[in-house]
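A short write-up of the structure that comes next.
Left out: one protein chain. Kept in place: all the others.
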Amino acid sequence: MRTNKEYIADFHNPDMPDIPYSTLNLGPTHPATHGIFQNVLKMDGERIVDAEQTVGYIHRAFEKIAERRPLYQITPLTDRLNYCSAPINNTGWHLAVEKLLGIQVPKRVDYMRVMIMELARISDHLICNSILGVDTGALTGFTYVYQYREKIYEIYEEICGARLTTNMGRIGGFERDFSPKVFELTKKFLVEFPKIWREFESLLSRNRIFMDRTIDTGPISVERALNYGFTGPNLRATGIDYDIRTADPYCSYEEFKFDIPVGTTGDTYDRFVVRNEEIWQSLSLVEQAIRKIEACEPGIYHADEDHYYLPPKKEVYRNMEALIYHFKIIMGEIEVPAGEVYRAVEGANGELGFYLVSDGGRSPYRLHFRRPCFIYYQAFPEMIRGQLLSDAIVVMSSLNVIAGELDA
Amino acid sequence: MALSHEEILAHIQAGCGDTAVVIPDSYGVVCVEVPTQQLFRLVNHLFKDQHFKFNILTDLCGVHYPEQKGKELGVVYHIQSMIHRAMIRIKVFAPIENPEIPSLTGIYAMANWMERETYDFFGIKFAGHPNLKRILNMDEMIDFPLRREFPLEDPFRQDKADYQFGR
Partner (left out) sequence: MSSQIKMTETPPGIEGQGFFATSLDHVVGLARKNSIWPLPFATSCCGIEFMATMASHYDLGRFGAERLSFTPRQADLLMVMGTIAKKMGPVLRHVYEQMAEPRWVIAVGACASSGGIFDTYSVLQGIDRVIPVDVYVPGCPPRPEQIIDGILRIQDLIGNESVRRRNSEEYKKLMEEYMIK
């Protein structure tokens, strides 16, 4: 059997006779693509020669909406970027605004944010890895671990009342303190989930079929990955230990102890293994965050910034000043400094950046989301060139391309 | 090893023949405006340099300032050095009548879609781009939706009449 490398060499060899290629349309509503992407593939039998991508099928004009909304109303938009891990997006947006406004948040808020962000990372990688299992033929793992995503949803619900699009937190902190039930549920999750995940891991990570399907499929070299602007687990799978949590720490990540897993070849298996290890690291981070929250003085859950943080409802009804602030914040009359900030957070699939240009008005003058999916999905044709069609599906699901984030 | 602003600025000026204009930024990012003609040269210089290693294009986006005459449309580049953990913000501006800015696709593969997106939103033409066409919106669209004058809501819709909202 010829290897992929031999096939690619033949493809680039000008002496090879021209083969009549066939065209295959994959998408935009193909069941295997987990989202709305169209790929027009040029095929030589079962091998992919080239792919042409079309995106934009759920373009919702986030950046335009953001120009017409006050700062706090943009949080619900960020939920819908990478909807598998909404709290990371929420926090990223809040961090960008806090950087613009110069708000210092208390340590306890930082730890609370770390806790929810890492839970969100677990839930995102959990979906990605289990879907990768589905695409290689192991549906059971997905239905099994998905129950534990429900457990994470329960924690979210206890914090903010929503399951998926969380709209969690406020500029300057949280809308309310975490109830004791949150910690109870999280601790229970930390006890129960590792066992389940260990089982899932052992189902796939040394599985002959899974390894044959994923090793050497969709590899990308370090240079190409950097040139394509890869970030997050996909970049780390190629062997670069770049993680914004350590490169440009936010939310007191520098106080936490965690490892950054890296791969070597940047193929599908490496991406799977990196995500898998990140789940273990995230579990440890959640545990550390809980310990740190418990060591803090209880009851602090927002920055003491009257101008930007909504006063409690009780105060609004009784206190004149609180009413004024409430009115000002809701009507977007607060003073925002003019300036430009770029703040990135380590999203579940890469560097999620917010470039915010403010002219001092109630809404951003320009807001650009650096969406990791949009950037690295460009490399897809290069990664699947010379591969089999069935492998292309696996590569796509291992890249964790989220349509909502791709098209914004 | 942290780089000082002066070092980075000298590095930038070396790359574009002292044409960069420093824009003060209160958030600690080195921010410069360069003439359109110098952009490719500067980015290439930054990309190739082995000492500073500003070789990662983090972000690329357009921005529209209708009141800046002759410099209405701009593109903002964020270029990053992973080794030194520093970031440069480079801005170029072009007039709205003929917004033409050199493409960076020759240096960065990732600039391809980012530039197509910017073209789609602002109508900025990237000279030298291999496949400059709309990416997110429909091909039939004629306007450039993220320009300031373009309305957010669909102007052709029949429901949600203005009187229902007191407008």
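Going in written order, the chains are labelled A and B, and every chain counts its residues from 1.
Following the convention adopted for this analysis, a contact is a pair of C-beta atoms (placed from the backbone, for glycine too) under 8 Å apart; a residue touches a chain by one contact, two chains touch by 3 or more.
Everything numeric here is computed off the predicted structure, so don't read it as measured data.
Asker: One chain isn't displayed here. Which of the visible ones does it touch?
Answerer: A, B
Asker: Sort through B:Gly15, B:Gly62, B:Pro99 or B:Pro145 and give me the one touching the missing partner chain.
Answerer: Hidden-chain contact among the options goes to B:Pro145.
Asker: Out of A:Cys84, A:Cys160, A:Leu204 or A:Val336, which residue would touch the omitted chain in the full complex?
Answerer: Of all options in A:Cys84, A:Cys160, A:Leu204 or A:Val336, contact with the hidden chain holds for A:Cys84.
Asker: Using the definition of touch stated at the top, determine which of A:Glu150, A:Glu184, A:Glu199 or A:Asp241 touches the missing chain.
Answerer: A:Glu150
Asker: Even though one chain is hidden, which residues of subunit B still touch it in the full complex?
Answerer: Residues touching the hidden chain, for subunit B, are 136-138, 145, 150-155, 157, 159-160.
Asker: What is the set of subunit A residues that contact the non-displayed chain in the whole complex?
Answerer: 28-29, 31, 35-36, 56-61, 64-65, 76-77, 79-80, 83-84, 127, 142-144, 146-147, 149-150, 153, 163-165, 403-404, 407
Keep in mind that, in the parts below, only the chains that are shown with their structure count from here on.
Asker: Between subunit A and subunit B, what is the separation of their C-alpha centroids in Å?
Answerer: Those two chain centres are 24 Å apart.
Asker: Residues of subunit A touching subunit B in their complex?
Answerer: Interface residues on subunit A, with respect to subunit B: 55-56, 59, 61, 63-65, 67-68, 99-100, 224, 226-229, 240, 242, 247-248, 337, 339-342, 344, 351, 353, 355, 357, 365-366, 368, 370, 374-379, 407-408.
Asker: Per the contact definition, I'd like the list of subunit B residues that touch subunit A in the complex.
Answerer: Residues of subunit B touching subunit A: 25-27, 29, 31, 55-59, 61, 63-64, 76, 78, 82, 85, 87, 89, 108-110, 112-114, 117, 121, 134-138, 145-146, 150, 152.
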